[in-house]
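The complex appears here minus one protein chain, its other protein chains still in place.
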């Protein structure tokens, strides 16, 4: 327990009262900081990695944050990477350090540190081609969290024809959570939730048109579902993947 | 594998072709039924119990459904129970069979069958008195699913003063998921998510007033959160409790 | 051709010019009248009966309109009938003339004229007890239009367990259209539309809660559906039943 | 009945138990597949053709799906075709196989199989030039379904001046359903519905400006209409055309 | 010119500088006061009478304001009068001074002063029984403003059958503006606007149900109309009647 | 009365029965046509000119419609003219026939026929530079309708400093109606309405940002106003100008 | 500095290490507690008093919280007090301890401790009678915070006639902030903001009707205002009064 250590240091003279006060002040507030912005140790405390959202940052600022992550963690995950971010990052990192996921627009740099596999497994299901980018974002973060991911959208053009075999495969592989991405009317998560006995994370995707388009009908439909589904925001692939991986990791932790 | 058994029965003469056809027909479609309305075996297939929503049903219809559940399962959980439902049910079941949760408006009847404890634990946190009814609905369903539930809202008037000790207690008890109910601006789930490393289910509650009232600001705020939270619909205590219990149960299953 | 007849009557002296002008005036505008309010001959011209919406009318006004319908048509259909309307109407019509549908809140009076059966059939499906009132409104109007109606919601508490047998029954009976009433997330019409080859009318029902409640999620979900569904407004049982019956009647007309 | 055939094949030794299990598995789930994505046999089971939505797909993926359709059906209908899709498709199919509808942005390829005329007829009415693209989408799908289509929007600049003669023409041609596309305040379907005795499908179009623009006022106005109209989503020309054609085809089926 | 008079009074010694300053202060701001709340001279300056909105006021406060109006104007118009307001007002004014319009919930008291007829005429049209209360509010205010009002909704149950004769009557009477009240899809004002060459004021009424109910579809439909209509808020009968009367009065002013 | 003339022609042998039927058919429906789309005689019957909305039409179609207008009326007004429309129109009409209003994006072509001045006057007020385009659209149509227009927005950068003098000028000129364009919070019409005794038409403009932006706050604020204002849709300059001119023309008609 | 005192107590043996850890734990988190629920020392740290919201609490719970406040502070402020709360509180406190504000539905109990006047002043302005309850809530809290409050709504029925004299009075009294409550179109705060040089807090009130009713138009109009206004939620009288008082108190603090 770190707080006790500070107090011991005070008692045993390694800190004077002002130094101890200052240390406690910043110590005491660390949990609060997480409310708004997790630090680089976040994965150790909450189980979630810190992603760097490139959107809205200059390539230069992005690079600086990436470098700071690499120093402290050895790995950095950057999401919503535009072409200009990509180009700038590629100029600054040699390609063997980089793992680029174009459909997820996610960029990973590692300087030595490998992902530590947890032994857990999740499934990610998506029926339509328009949902794949968002689903891939879920995949990337879950993999960073040490999960093995079984994907059911790489079946490509054939689509949902293989839903049932894929559900069977997920069951046989003993996945502990499933992310289901769906746009339009968003009913796929409810279907999957009725076929498998692990938690289902509904991930609405900003497709659709007219009334209820841009993922709104999908979100409302998932929130209203008579099946048991947990939901994340429209296009929140990162959140869905992280939640699912956290569920799966907990299931394999001692 | 049950389907194979039907086919074997056919091959070995225990079923004729019409009987087998009929059995396969209903077998094949059982998963689909869950889309709209789970059957009484639902808990065995999806891990979720079937609740009977009293709202919108006559007391007589409700009783009929409860009786059907009791016959097949030995237990029935009825939610959103009005005073007139309550009175009618109480006239029909002797009080020793009944477990009535007034704040959750939830009614449980059991004819012999006890809840089978899974050994899993979840936490349910709620700061304000207005959130307790919805939080209790989560508690009731999670308990039905065999979870032990640690509640942090029974602290009553003292409120969130004990959030940190309660979080510590949840950690020490090794809960595997936490439901956090919140109305108004709905920030409590994000705070909790930064302090504990198990999945947090945000449960928006229909409090608040003016713009964003009735839980709307709480829901949007949870969906937009920079913390990692899974969300359910406004006042969906049942869904939140069920998801959290499912996560916890998975974590203790072999 | 009626207009020609008026002109002939003019030419042949049975009408003078002022009488003919007046007759043409009202004749010419009859189609326009339908825009806002159909007249008592509406069923002959558009195929739809005229219902008297009791909601928003005094019992006295309602009775007056009913009497006017009875004189011209021999039958009158009154919808959204409150208890005070009901009491007042019952005081004014002897019970053998009356056909009261309590769940549909629909009241039919006939003074001799029977429904003329068209020989067509439609199906009406509803999964939950909360949807039955709206579905019954669809049933009443379709029956008035001469259709036989197969209902799949009278299965009562057992619910959708019998969807597939009911679909089979609808197919065997050669129904020509199906109304599917659904609240909450509103996915049932899409499921039915995938199982039967006649037009499906999605009828969203004002159930649900929180975000997307009051039928909003159901409506949006039906509008966004990847299945082929025609939709009517939330709780518009009358419109859904009338459309379905019109489709079925057309199919059996020579 | 196909399921019985599988069971017979099993009984009579043409399939072993594993093969039969597998066949039943995929058979049993075929209806379910339609929930999310219809297969290439969809037109035989539900009466609707499968369209390939190009929007959101790469030209390469689109081509692959088109090829798969052509192999199984001999025809493929591609909707929402952008210029880059068009160019790519034209490079891959010789022009004599192609039927391109520029206003509908719809592309049809056929390798030998002709549309099988059903003998049914529908009408499509549109008043404004802004509605024609959406109306044409309805036309293309209805034609693919074997309907003859009478269009009342090719009257071009003269507009609604010819509504009454066109209605007369529709009646004389014995159309069995009418699609009416309308933007802005969306009143045209109600007018048509008062003038003709076949089902009217209201198709709101995303025109308009300010409050209620983008088709919202048109959709709400159609849903609220005192006339009897079935409605589809804003700009859902495909759905409107398919529903209307299905109604018409049913009317001519024996 | 009143300001000049104050200055003259100053110059000629009837006011000292402080009195003149004070008089100019309140004078100068009189126009501004109208922004929020018109005074009892409002009808002389803007042409509109001041109505006393009873809703949200205690009967006692309402009476006090009424008395203040009577003193200065000799007449008072009170709108949105509840039963308890009505009872209280009736206790305080003898019946011969009172003109009570029950459907408009409007109450007029006059102590001698008669309405001064301007010689102008407007029409008020309403098709359905649900719209009459709002239409009557328009009638009452227009009459207070000296207009003769031709009503086309007192045709009662017969409804719009007499729209064309009524339009003719309005034309023959040379009305200068028409208020058209409509709920549901709100198309009546557009129809009327196409049939008469005076300004039409669309008055949406809070009828309807489901999506677009409570007058929302009617309002949006009127705002989007291709016809030329000016619109007021939902149920704003007072505003519609006042605008129409102002237009008509201007037309007859020299 | 034209209908009587047709009947007389029939009686007196100038028309046979088929010709008369046909003439009555089209005669009877002319009023209906106005519902959706006014014809070229519209200005004579309703007092409003027909504008050609270029938006959503190809330049070629636009030109065709313009030519048809010119033939029947001698003048054509085209609104929402894009640069490509402009270029195409300019290639087809010699500049002396053209009157181009760049801020209003409105284009007028006349082949001989001049605007017939009615002698009426209206005012158009706009405070900000962002509102001028919409206000100019109102100006152009009012001028076409024969009104003289006093503009208070050409004061340019100095803005509302001259509101009071401008109001005085409007009063001195005896304008009969005022259009007030306003974006953001949209309070200007209410201010003006308190200062002048002629009808005020509130014209919300799609300026503003964040919550209530795009004219929404302005529209709602005008609808809620305690002052007496008639409102048109956001950016509906054409409608506002036409209504105001109609009011003014009525006031000067005998 | 309290933290230092704990550390001193540890150093000087008045606390052992476990006691000090525990004390620091709860101390360190006190600031965080304020996020969700302020404690009884809140007024000393943030300058705002803690109000007890009665709405949603049982009278018994409310009383318990009030008693706890009285013990620690000597005063308690209870808001949104229903009649049943009121009755119960009155039974438990002798009337001389109680200060009941019926229009604000606010209840103050004090056991000896007086409000400490800060010497600051604010103004509260409200034009309509419907706004007074909300304005009074602002008054009560500001008074609790030691401000003198000048009210401009107690002018009663005469209303805004005295806005300018009242503004003058506010200026002469040197108020440091003004709360302006307004419903309907919500323009009053913008008017006041242009007349006085202290911060104006716009307080939208849930009046109005139809589109933008319930305070929505007022809120949007204030957010869009071209004047400089800070805004609080609809009906948030407590927040508005507290902010204004805080501004005024800061201005008089040394």
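To keep things simple, chains are lettered A, B, C, D, E, F and G as they appear, and every chain counts its residues starting from 1.
Going forward, a contact is a pair of C-beta atoms (placed from the backbone, for glycine too) under 8 Å apart; a residue touches a chain by one contact, two chains touch by 3 or more.
Note that this is a predicted model, so its numbers are computed, not measured.
Put simply, the missing chain touches A, B, E, F, G once the whole complex is considered. Among the residues G:48, G:107 or G:153, only G:48 touches the chain that is left out of the figure.
Annotation: of G:11, G:115 or G:230, G:230 touches the absent chain (contact as defined above). Here the missing chain is touched by one residue of G:10, G:70 or G:201, and it is G:201. Of the listed positions F:79, F:120 or F:187, the one in contact with the omitted chain in the full complex is F:187.
Residues of chain F that touch the chain left out of view are 127-130, 156-161, 163-165, 187-188, 191, 207, 209-212. The chain not shown here touches chain B at positions 184-187, 190, 208-213, 216-226. In the full complex, the hidden chain is touched by chain E at residues 1, 3-4, 7-8, 10-11, 17, 20-21, 24-25, 27-29, 31-32, 35.
Heads up, the rule we're going with is that only the chains that are shown with their structure count from here on.
Looking at which of F-G and B-C shares more C-beta pairs in contact, the answer is the pair F-G. Of all chains, the one whose mean C-alpha position sits at the greatest distance from that of chain D is G. Chain C and chain D have Cα centroids lying 26 Å from one another. Centre-to-centre spacing of chain A and chain F amounts to 55 Å, using the average Cα coordinate of each chain. Per-chain Cα centroids separate chain A from chain E by 60 Å.
Shared interface positions of chain B, i.e. residues touching 2 or more other chains, are given as 25, 29, 31-33, 35-37, 187, 191, 233-234, 236. Every pair of chains meeting the contact definition is listed here: A-B, A-C, A-D, A-G, B-C, B-D, B-G, C-D, C-E, C-F, D-E, D-F, E-F, E-G, F-G.
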